[in-house]
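Each chain you see keeps its place in the complex, though not every chain is here.
Residue numbering begins at 1 within each chain, and the chains themselves are lettered A, B and C in the order written.
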């Protein structure tokens, strides 16, 4: 499996995503944001960090990067795209997922472990988890409070689009939402960092099945 | 400041922070009256901050050598060998005065500066720490400073993408008129990829890279060398603003460039900006530089040579590259949307010539400016307070009736209480190397690709240093070594940041001298060399007393196998508990 | 020409920052403050032949970048000064 990790100026979890995907057995390559095409990859990761310094709004400037048009094309073909933290913010800004992420209700950056419930295993990223499994994955963000209007929240529920919910909502997200996918399930955005818990030295391995799911999915195609 | 219209005189020199004697010495060195730009250069180069004029003679005698020391004091950061041709570069530095004026930006730019110190060495920053001191939190001003500083450190480090893995915070009203903000960074570098701040090779181009120059922080270095007084507010417009995003780009561009063989030498433009970076690079190589100010990328209109030379705008570097490499360098920086301009060339006459609009604005011999900087052996005297505090009779204290209550009160005091509120605002896991998270004795960061890990801690019991400066200095080093050892690692080297009050007061100078003596003795005894550091004096507001003597020490150690690491928490019921030591 | 852009949160979107500021103001003794909403104020210098052309252009900038219309509204004022 070839995984492309998109690097925006200011991305800083790009190497961590590369590390986690490689550990799961993928071949990875970095895709510079100025490239017009994502090239020959089977899945795309938009990593965390502070693209463009998070200036204006998190993800707002990155959504206009040259590579994003091709990421949108790739996603519309039903192929897997995951945005983690800043990557989630970019997916929302670019309209690939509904809603918005706002400043944490604590108004502070928050780096700590959270406990998540897996709400659906139908996506290419969650098939190796059990339905309703509770996993520990850290968050590290300032703007992670998920917002969508009532109508959208109902739509998400009705279409099985909520993928992870916080058990201990750390930031004021509506519906305790930590991660959502699109209708098809091939585009996932989540605030917590699964790539940070993929080996025991790092304090946990609950993030590993996400990358392994992706590999299994791609190989099964 | 309309410094341009000012005529150079002893009064102006004093306004710039020089003494009458120092001005006479300048006249003697130059054989003429300096130009305004020249006077500005002298004033920052001879400030306490850049010249270490009050501390230098006492810093001599720090043990600085060991088989594993690759670079000792004197460069942007010190470097030690951790085996297999792998090295770590690290340093701690103060940003006390800027943080007092504007806590968020002051602390943020402190982090930015120390990160640059590390990556100019060719090392990718893999960990940061900080050591903080504030007045008690019942005062809203102190809460404002504390929360602003923490936010600033978090903002800059998180955005840059370095994990902030440790630090310390103390609260004591002794710091309410001058908080302390010390920032530490550690980077990883292969032994054959270390870069130094040297301007070698006659004719080689001098290049300016990074952000544009504005009027930020002019006279910041001299500000860091003076007491605060009621008028300090007026110095506010000189506050520098940080841009961690640009710094992240600068890091990536520099590291990419360092994979090529275009660079000869590189240095961060920190305190005293273009001035100290160019003088120090030329001095280390025994060379001269001709600098063309018309080529300096400026952010504002109408900047004068004086302002360009003294600006402390952030996220800038000065480099010397090989002749013919200019375009290749520019191409790499253009990829990262950064400026890179040729602003001068290396000469062999040992002089700094600064040219602007066809005129020579400054023409100075470098050696005397750097090496004939004043050195003071300031008088010191044991403070009378010491007799009083040391003769304290502990028998006058009676055990409290309710020990549980006392314990709860102790645990509830901000200095002892959990620091989670602080470190949860720092991304301490980015780069997926942090194997001991904040909250234990020392942080531990693994080196990917093997089993090794680097442990680090920053410590200082400043109340102890106040009660007995010599023993306090010793204890500080010992505490750091213990923290490293308790994590399973072997302490290898330290970087120190010596925060004291006004050195012109003999009692303060005594604290300095004695703390330093204590550090030296402990380092020698434990065979832990000092490989980098920083001195911050004048940490007091006039009339309101100085901070406690605070010689912060950052200790770095090595563990060969991270699976053998130890953390401080009790692991399971039934385990035995031992008390070790005297 | 100078365009002033005011970006504000839509009605009904919670504004934690505004709420926190209101809380601090009241703690500071400003009990006469009863509501605070925080938005962005952006000044854009734009080359245009008329104020209406400038406004048009800046509206496009808002749509594409300056505002997130899922949660924000924007308002533009153009002055001839530069």
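By definition in this document, a residue touches a chain if its C-beta (ideal position, glycine included) is under 8 Å from a C-beta of that chain, and two chains touch if they have at least 3 such contacts.
No experiment lies behind these values; they were computed from the predicted model shown.
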Let me make sure I understand: only one instance per chain type is drawn. What is the full copy number of each type in the complex? A x1, B x1, C x2
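Following the convention adopted for this analysis, only the chains that are shown with their structure count from here on.
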Among line, ring, star, complete and other, the chain contact graph is line
Looking at A-C and A-B, which pair shares more C-beta contacts? A-B
How far is the middle of subunit B from the middle of subunit C, if each middle is the mean of its Cα atoms, in Å? 39
Measuring from the mean C-alpha position of subunit A to the mean C-alpha position of subunit C, what distance in angstrom results? 29
Counting in whole Å, what is the centre-to-centre distance of subunit A and subunit B, each centre being its mean C-alpha position? 37
Which positions in subunit C touch two or more other chains at once? none
For subunit A, which residues are in contact with subunit B within the complex? 9-10, 12-13, 15-16, 19-20, 48-50, 52-55, 108-112, 138, 140, 142, 193, 195-196, 198, 201-203
In the complex, go through subunit C and note every residue touching subunit A. 12-14, 16-17, 20, 40, 64-66, 68, 70-71
Complex contact set, residues of subunit A against subunit C: 56-57, 60-61, 64, 92-93, 98-100, 102-105, 107, 145, 147-149, 172
